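For this depiction, one protein chain was excluded, whereas all remaining protein chains were kept in their positions.
Moving on, here comes subunit A:
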Amino acid sequence: MTEAALSAPVAAPAVDRERLTAVGFVLPSFVIIAGVFALPLMLLLGVSFVDANGLTIANYKRLLGTPYYLWVIWNSLRLGLLTTIIAFLISYPAAFALARARGPLRSVLLATLFLPLAASVIVKAFAWTILLRSDGIVNETLMALGIIEDPIRMIFTETALIVGAVNIFLPFMILPIYAIVAQLDSRYAEAAATLGASPVVTFFRVILPLTLPGIIAGVALVFSLSVSAYVVPTLLIGEKYPTLATTIAKAYLLAREPGFGAAAGVVLLAIAIAVVALSARLSREPK
């Protein structure tokens, strides 16, 4: 206190300069976020309350009041939840395996994880249709081996949709969990063991809580990606499984109802924000 008061006249300009530098660093990203992200979102929100007759909440009434559109919302949620849960169950052990791997094996595993990110979602979704369609590789192989007589219907089923979505979004679950697991000191598990905790107890009381930040980041990423996925449901299941994302596209591109499309966008955004906010809260919660 005294020291600060004494040195205040000298220190003040230095502090100002520090603050100025900080503002300088933040400014470019702030401008981009505000101009490219926040502003369009505001416009979207505004448009969602407008129709041909002016200001209205009819768009939301239609979306949240029609059984068909509630089913559409449920489809999106279902896609997001199933993809996230299955991706998590696959990713958690995979992240540990990746963290344990040494030398060339680790490089190869990381490369197999990163390389698919370089390919477009459309390419990957089409790849799945080639694999799964009636005259696709999987059916041809099974028939050639005599395991099945006639092709099984795989493409345009929910199973195909979820398998494809999990495959495409998997890296976004594995990487954040891996980042945490790789830093996890093995002494924590050893300390728990010497304190009397069995491996199962150690997992639930120490390993799981300590890796929770990675899980939460992965869940938030994969859920918000899959709940709003457009290409994946369009190519892998099509018309019979409409989601919020396909509904938005239809409203803008076919029906020319920008207000309704915007309302669907706002609902989708609200779902994603709710999940991200919940995750952020969970990761801050002590214990």
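Just so it is clear, contacts are C-beta pairs under 8 Å (C-beta built on N, C-alpha and C of every residue); 3 or more make two chains touch, one makes a residue touch a chain; residues count from 1.
We adopt the following convention: contacts and distances are computed from a predicted model.
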item	value
Name per UniProt, for the chain absent here [options: "Monooxygenase", "Iron reductase", "Cbb3-type cytochrome c oxidase subunit I" or "Spermidine/putrescine ABC transporter ATP-binding protein"]	"Spermidine/putrescine ABC transporter ATP-binding protein"
Sole contact to the chain not displayed, among A:210, A:249, A:269 or A:282	A:210
Touch criterion as defined above, residue of A:111, A:130, A:201 or A:270 at the omitted chain	A:201
Interface residues of subunit A (partner: the chain not displayed)	185, 187-188, 190-199, 201-202, 205-206, 209-210, 212, 286-287
